[in-house]
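The complex appears here minus one protein chain, its other protein chains still in place.
To keep things simple, chains are lettered A and B as they appear, and every chain counts its residues starting from 1.
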Amino acid sequence: MEEVKVAVNGTTYSARNDQTILSLCRDIGIDIPTLCSADCLDTRENCRICVVEVVGKARLVPACSTPIAPGMEIWTHSERVKRARKTVLELLLANHPEDCLICLKNGECEIQDLAKEFGIRERRFVGLKKEQGTDLSSRAIERDPNKCVLCGRCVEICSEKQDVGALDYHHRGFDTIIGPVSGELASSDCVFCGQCVLTCPTGALRERSALKNVWTAISDPGKKVAAVVSPAAKVGLFRAREPQTVDGLLVGALKTLGFDYVFDMSIANRLYLELLALEVKERKAGGGPPVIPAFCPAVMALVEKRYPKLLPFASEVKSPGQIAGILAKRYLEQKEDLSPRDLFVVEIKPCTAAKEEANRTGSAQNGYQPVDGVLTTRELERMFLTSGIKEEKLEMKPFDEPFTNLYPCLGLLETAGGIVQALHEAGCRGELRKAKGLKAFRDIEEFADCDLLEVYACPMGCIGGGGANIHSFTEAKKHRVRLAALSIGEGEKPLEEAEKAYAQIKTDIVSEKSAVFYREKAGVGVRSRS
Amino acid sequence: MAQSKTNDRSVDFSAALQGYPRDPKYLLPVLYKLQENYGFLSTEMLQEAARHLGVPVGKVYSLATFGEEFRLEPLGRCVIEVCSGACCRIKGSGGILSVLEAELGIKAGQTTQNGAFTLLEASCIDACALAPAMRVNGHLYGNLQGGDVLRIIKEYELLQKSSAK
Partner (left out) sequence: MVWKESLQEAACTHSQSDPCPVVLDCLRSAEPLCELRHNGKTPWQAAEENQVVVRIGLGSCGIAAGAKKTYNYFKSQLAKSGELKDRVVLKKTGCLGLCSHEVVVSVEKSDRVVFFKNVNIERASEILELYIQGDSLPEDGVLGIVRKDQEDGQKIGSLQAYLNSRVLLQNAGLIDPSSFDEYLASGGMAAFAGALKMQRRGEEGRMLSAILAAMSKSGDFCIEKERLVEFKERSGEKTVVLRALEQDTSSFTVRTILESDPYSAVEGLMVICVLLGASRGLVFLDPKFKNARVLLEDAVCQLQEAGLLGEEVLGSGFSLRIEVFPGLESAVCAEDGAVFAAVLGDRPKPGSSGKAQGGSLTCHLEDAVYAVRLGALWPGWSEHPFKGEIPETQVVSLLGRVENAGCIEVPLGTSLREIVYDYGGGVENRKVLKALQIGGASGGFLPARLIDTPLDQGLLQTLGIKRFGSILVLDQDCCIVDQTYYSLKEMSGHSCGLCIPCREGLFRLVEMLGSIKRAGQGPENLKRFQILSQLEKLAETIRDTSRCSHGSSAVTPLLTGLTYFKDEFRAHIFEERCPANQCKGLLKFKIDAELCTGCSICRERCPEDAIIGQSKFSHFIIEDRCTSCGICHEVCPFGAVSFS
């Protein structure tokens, strides 16, 4: 790696000889527009938006993939380059719906930004546009092929990073599209982790919104709406405020929105760990295979769809979100004398797969779903926006009894490595192993002799989930720091009191081996619907 | 040239793949083999190929929709291939295609509703000296002029009707 001299827009700079033009320009503060480039993904050089002019080359070259060479003369914003970029974007717009005002990504869309940057004022190319129906097969992710710009980021993330391979290019020429086999995500290999949604520059891939149902429930005088807040949801909100204020602000915001009850998930987390530890102990004693926690719904979907032979490995303990829903409904039924029919529990978690999980037929217990809707962090932000909620004006409020934040430290469950760490700290003995993402399933034999194998589908765990308000892996890393900050310190009560409260809840609501906290026998596919 | 062979879902596709190593590199030969045996590539066949080679079915589907030769739907009973190679095109194959599209009520690449005819645009059927040419069920018709096309199709239509009786 040596230093070489190159000229950019007439000025000479020092560069490393293994850099690309784009990387160099970033270093020196020149913004070259890009579309198909994304953090942490290989370059695809598809979009041709980042083209620049290099003296001596007949054609324009993509900055993202062209390495610099000593003595190179680069022009990033010459007339020729600007005209070419504009034409390329216009070609894209010619095959894109004119839906900006009613699109989910209005204001957050990368091609809106580019159109503004390039100064597009007319539609020069008018002709056929692709017209395909939106894929509504899944409860977690919606796919609108008309808005797809074929940048290929989702394909890369799904096959290279997540090792799922549900999305790929199909057909050829003008008819090229990106999608799952036979056009339906639900029946494809998709595990609903939502990483594709995070990386999509337009509104082509988005979470299936539960907002309508939630608003309807809130405005229904006959229904009581309870929110259950997961630790990872707190990470993305009120980022500028002190960590110890986040709980109060969030509860205040949710109450302003109209939620009748706001519960924290820490008690459910605690119960989950207890039941999981018990299961590990029992499996080990019985000589059974390692336990793969059902904490992550995407992991369960992967097992059911691609590795059905591993179904005996799957844990039978429900995820904390589901447990929280059951606890909430039971409590409210007992103590407030409310029928489950009149209750609407909303899980707030940056998880798209949870939306699919909440709708499984098998989740229903005694005729009710534990969780009636899942809201991602992004959806919550939209609720704040339409309700005019301003951070500065919020009144801090506490979580509702008895499901307060007794165990903030259990927030670590929502980062990768969290389950193993929590179990160890809880004194669980056994060979507990961590897998590095979904790729681990390829070499599952390596883990055959352990007692528990923890797998999180999303990079960094739930804080990097498909519903988080981030766009890239780099942003997820910041979330980890934030989560740590939110997880330290005591909860609402000092530990002794917390334990007492917890024990009380167990006596009142949970009976020792209550079947309701265990999943139906592994094998019921995600295709089942309520 | 190509005729539909079977839609039978109970057929064991894995038998056709036995000669091929379980290596992702053999995806294209495997797909050609399946299509050769069964006339087209059904979803089950694609899944079998995926299983055999150890690749996600999405990848198989991606390549199957890319290759010009692959059909994902069974062909009709009568397959018409209109040559649109340079030679034939210059001698008017475009007109032949529009006549057939109008007559059969389908576009190139489609099959009629009753499964009787499939109309395909083929790129060069090796009959350059007889341009413009078309192939019907493998039978070559060259030097097409005037009302030839209609006359030929009518013959096949009659054949279809009489065999249906």
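Convention: contacts are C-beta pairs under 8 Å (C-beta built on N, C-alpha and C of every residue); 3 or more make two chains touch, one makes a residue touch a chain.
Model, not experiment: these values are computed from the prediction.
Enquirer: List the neighbours, among the chains on screen, of the chain that has been left out.
Expert: Taking every chain of the complex into account, the missing one touches A, B.
Enquirer: Give the residue, chosen from A:Ala38, A:Leu150, A:Cys351 or A:Leu375, that touches the chain omitted from the document.
Expert: Checking the options A:Ala38, A:Leu150, A:Cys351 or A:Leu375, the one contacting the hidden chain is A:Leu150.
Enquirer: Quick one: which of A:Ala15, A:Val51 or A:Val510 touches the chain that's been left out?
Expert: Considering all chains, including the one not shown, the answer is A:Val51.
Enquirer: To test your reading of the contact rule: which positions on subunit A touch the chain that is missing from view?
Expert: Interface with the chain not displayed, on the subunit A side: 44-49, 51, 58-60, 62, 80, 83-84, 87-88, 91-92, 94-95, 124-125, 127-128, 150, 152, 168-169, 171-176.
Enquirer: Pick out the residues on subunit B that sit against the missing chain.
Expert: Interface with the chain not displayed, on the subunit B side: 1, 23-29, 32, 53, 55, 59, 62-63, 66-69, 85-87, 89-90, 94-96, 98-99, 102-103, 123-130, 133, 140, 142, 146-147, 149-151.
Quick note on the criterion: only the chains that are shown with their structure count from here on.
Enquirer: With touch defined as at the start, can you tell me which subunit B residues reach subunit A in the complex?
Expert: My answer: residues 43, 46, 56-59, 61-62, 65-66.
Enquirer: In their shared complex, at which residues does subunit A touch subunit B?
Expert: Residues 159, 164-172, 180-182, 188-189 of subunit A touch subunit B in their complex.
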